[in-house]
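Notes to accompany the following structure.
The complex is shown incomplete by one protein chain, all other protein chains being positioned as in the whole.
Here is chain A:
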Amino acid sequence: MTDREETPPPSGKEPDQRAPVGPYPPTEAMLAEPVDPALSAAQTARLKKAWETPKGWRYWSAVNNTEVGVWYSLTALCFMLLAGLMALLIRLQLAVPENDLVSADRFNQLFTMHGSAMMFLFAVPIFEAISILILPALLGARDMPFPRLSAFGYWCFLIGGIFVISSIFFDIAPRAGWFMYPPLATEDPGPGSDIWLLGLSFIEVASIAAAVELIVGSLKCRPPGMRVNIMPLYAWYVMVVGGMILFAFPPLIAGDFLFELERSLDWPFFDPTRGGDPMLWQHLFWIFGHPEVYIVFLPSIAIAAMVVPTVARRPILGYSWIVLSAVGTGFLSFGLWVHHMFTTGLPNISLGFFSAASQAVVIPTGIQIFAFLATLMVGRVKVNLPMLWIAGGLAIFTAGGLTGVMLAIAPFDFQAHDSYFVVAHLHYTLFGGMVFPIIAGVYYFFPFIRKKMLSEKLGKWAFWLIFIGFNMTFLPMHLTGLLGMPRRIYAYPGGLGWDWLNMLSTVASFVIAAGFAVFVFDLIRPKTKQPQIPRNPWGGGTLEWSHDVPEEAWGVRSIPHITSRYPLWDQPKLVERMDAGRYYLPDASEETRETIITSVIDAEPLYIQTVTGPTWKTLWAAGFTGGCFIFPTFGFYEPAVACGIIAACFIIWWLWSDTAWPPKEEMKDAGLGLRLPTYASGPKSVGWWAMWITMLGDATAFSSVIFGFFFYWTAKEDFPPEGAAGPTGWLVLLAVVGILAGWALSLLARNRNRAGDLSTTRIALGVAAVATAIGGASLVFSVLHLDGKEHVYPAVMSAITIWIVAHAAVAVVMQLYCLAGSVFGKMTPRHDADIWNVTLFLHFHAISVLVAGGVMGLAPMVLS
């Protein structure tokens, strides 16, 4: 084994030769052997040191999931409360006919911000927040694989969120509705639409960062032995939802990209007078928007999947069925987007497809609810506060689901479209499918998060106030809608039968608010007098209830070997042995943070990953990234570019200084006689998976831009327009050749590096960077003579160019990064994670440049 460690393998084909040594899985005899108490105490001290949370003002440099998760959740809660206050203002304005409490313009800002903030600043981020907070504990991991990425995502979210939501105080908030339909939104004067676009794009980037983190976390950071068929259902949902984020958010990012080009450069993507089409935005928005409903629903129902077995005091019934419904809903939810566009005049057969898919998605959604009910029926139910909220949520969600089935029928939708019936429906689904289960989760996980209990009495008050208030607010809206009241109107005449219904809704909305006040008070009231809680207050069976009371920052004392879906119920001595340090990674020999990385399907231990600790770099990087998005809102482009460059420098510094350096020791004791490698590259490493997942999202965004091109072709008679100038053919060809050469040379460099041929590696990387740069520059010159303002055709060509060139610039930086790594000893023949990740990026880049070359060079000839 040691011999093989020293000599590098002959070719770059084999990603990794390092392998674990020692017995696995552990036998009962090995586990039964006691740990020397003195050794255990010394290990505990070292672990404490490694995982210590920074104190004083340095606290804010923490990156540990327990800190970041709490900040994330509280920030999302604050945004939700602000958006709730906006809802109260909306209701006050609508309480009586012809009210003049707020102006029409202010009202538009209020409902736009209410929707946008609830969706982008609460619903999606709270999933990330809660998952970052509890997922490592569910998996018995010490932390997420990329804690600094979580922290970066959080700071981006905070900065972007404050920027977007505070615009309402300056009377410059977006006001074209939360889905920003052009031409209303594109033509809207003032910075409102730009604030929406840039601010939320910035937050979408944070969402994708969190998705990457969570997918890799649930695939690679499970404890040894936790195969896919026994992992907690929450992890299944996280994986499905993470995957959905990767395919749902990028179309919106692509849409934002085109939208902002129209706003700032006047390129007419959505302007029909110059060949554009506002429908393209609707498609891109709803390809995001409908899956997004399930992106917020599934993680919340995942909380129910954790609470229900605990309450029923038995394993969940129909585990496979719930996996089916999560995965099935994940897929089907992408076939629903046009049901938001039933009234836009699409062919009736197309409407039929989407109506049919909207009916089909009911099946998997229903299955999971029936699985919960079945578990409760056969279990010995002990109703507690979390269960009360889950039950309320399921009742409300079912009602919302039924009106959803009604609205999915196109002819009914023609009648109810844009009326208060839709408002009632969407609030029923979101409150029942998301708000109630999330609050259930807060009650359920609070003892885990804060090591205190929330009040039973206040919890019941909050529940009944919100439950009754909710139904009194939104049930009448079905009727208001059927009586013809449209959405988004700031005033209405009296005497149409709407008056008392609106008054009822308004009064009841304050009952909801009272309920939230009780809930929030319970959450934040000091609980110092409360006695120490028991370790597993609900009697749950999953790993998070092995947590340390009082709190320790290390996640788990030692990482257990898991053989059951409910280890705390089925593996009797588990917690005791975990605490004693009997299991894996009981020590931090170098006082650094580490966790175990396991294989995707069977969770066999692969290697020990060093986890990065507290830093200010992520905060700086997020701050400057924020500047890069915020300055353009007000037309300050130079500072934006400067911020972008500085942010990139911080990110490179962060990666360079702390990731993928050759370890001090190649192999380390992981406990129970197992020795594990401390370095991995290629598909074994978490970094490679993160790159793969990120690039999947990136490729989806690029496909959406390309979709735009073909959309114009189908929707327009003259696209590409007769005789229009296109990109210069030979320059496009040169670009494709240059970038492909950069790709091929980088692959060569990866192979030669593995073979120990450092000089060829470095030359190849240097030349690759030059070739990629030449390729990118040629593409710029190929479209320089086109005027994007003239027509959508040159505009779309230039947009594709911007996309490819931006990626080529990243590719050049990456190639030079590897070159520098090779020169300064960060990248060696045996330690080549960086170049594996870079070549993975370049594979995607090569494919996208081929597609772009085809669309820019060949498609105009073929299509016209």
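Criterion: a contact is a pair of C-beta atoms (placed from the backbone, for glycine too) under 8 Å apart; a residue touches a chain by one contact, two chains touch by 3 or more; residues count from 1.
Note that in this section contacts and distances are computed from a predicted model.
Student: One chain of this complex is missing from the view, so tell me which of "Pyruvate dehydrogenase subunit beta", "Transmembrane protein", "Glycine cleavage system H protein" or "Carbohydrate ABC transporter permease" is its UniProt name.
Tutor: "Transmembrane protein"
Student: Please pick, from A:M30, A:V102, A:V327 or A:A724, the residue that touches the omitted chain in the full complex.
Tutor: A:V327
Student: Tell me which residue among A:C156, A:L376 or A:I562 touches the hidden chain in the full complex.
Tutor: Of the candidates A:C156, A:L376 or A:I562, A:I562 is in touch with the missing chain.
Student: For the chain not shown, which residue from A:S103, A:S350 or A:S657 touches it across the whole complex?
Tutor: Per the contact definition at the top, the residue touching the missing chain is A:S350.
Student: Consider the whole complex, including the chain that is not shown, and state which of A:P364, A:G393, A:P677 or A:G788 touches that chain.
Tutor: Only one listed residue reaches the unshown chain, and that is A:P364.
Student: If the missing chain were put back, which residues of chain A would it touch?
Tutor: 225-230, 315, 318-321, 323-324, 327-328, 331-332, 334-335, 346-353, 355-357, 359-360, 363-364, 562-565, 599-602, 714-715
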